[in-house]
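This is the structure I have questions about; it appears just below.
Missing here: one protein chain of the complex. Every other protein chain is in place.
The block that comes next holds chain A.
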Amino acid sequence: MVKVEPHDLLKISAINYLITDGLPQWADDIFPDSLTVVVRRSEIIDGKIPVGIRGIKREQRFAAFVLNSAVKEVITPYRLVSEKVWQNVSDDRKMLPAIKALPAVAKILQEYKWGISGSVGFELATKTNSAKMTSDLDLVWKPNSPISREDAKNLLAKLNQFGVHTDLQVIQGNNGFSLEEYSQSKSTIMMKTLSDPILVKDPWKK
């Protein structure tokens, strides 16, 4: 049994391992290039892992499931960092702001457990072109202890000085919240959970 978390990328052997009532045309066309799905933040039911298929456009997202036994390889966002996968990217892809920023971002976050998600993570893991000139840099982060709003603001200011908007999601078990929202919050913030998102006052409270 492989253990998976939201944002993990799963490689499967063939398109027919996807559990779905049918795929949209774009997914049929593009999925065989990567054979990689993203674990969605939702419950695993009867061994079926909730996953998403990524297309090229933002609205091209499609929900499906895969069985644990169908997973050939798990690539976590954290592994992309520990292996410094961005070093292997071609020179023209390194021109994309979200990819270009990675060496500097890695220096800032070197003491932490962090990973790369979103289109950049998908591109690094699958070697398919999925990031764009306008892509944000989506990161996941597992801090050892809570940080203050002030420290959150300072960290984001450091991360955002490379011409790309960094979206850092703080991961707590299966839940996640936006560090940016926390840094600006006066009352409640949104916590994404395996079921519906909820509003919380203190996102660090377990």
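Assume contacts are C-beta pairs under 8 Å (C-beta built on N, C-alpha and C of every residue); 3 or more make two chains touch, one makes a residue touch a chain; residues count from 1.
Assume contacts and distances are computed from a predicted model.
Per UniProt, the protein behind the absent chain is "Malonate decarboxylase acyl carrier protein"; the candidates were "NAD(P) transhydrogenase subunit beta", "ABC transporter permease subunit", "NADH-quinone oxidoreductase subunit J" or "Malonate decarboxylase acyl carrier protein". Interface note for the absent chain: among A:Asp46, A:Glu59, A:Glu111 or A:Glu150, the touching residue is A:Glu59.
One of A:Pro50, A:Pro77, A:Gly118 or A:Pro203 touches the chain omitted from the figure, and that residue is A:Gly118. Where chain A meets the missing chain, the touching residues are 57-59, 61, 118, 136, 138, 165, 167, 169, 178, 180-181, 184, 186-188, 190, 192, 196-199.
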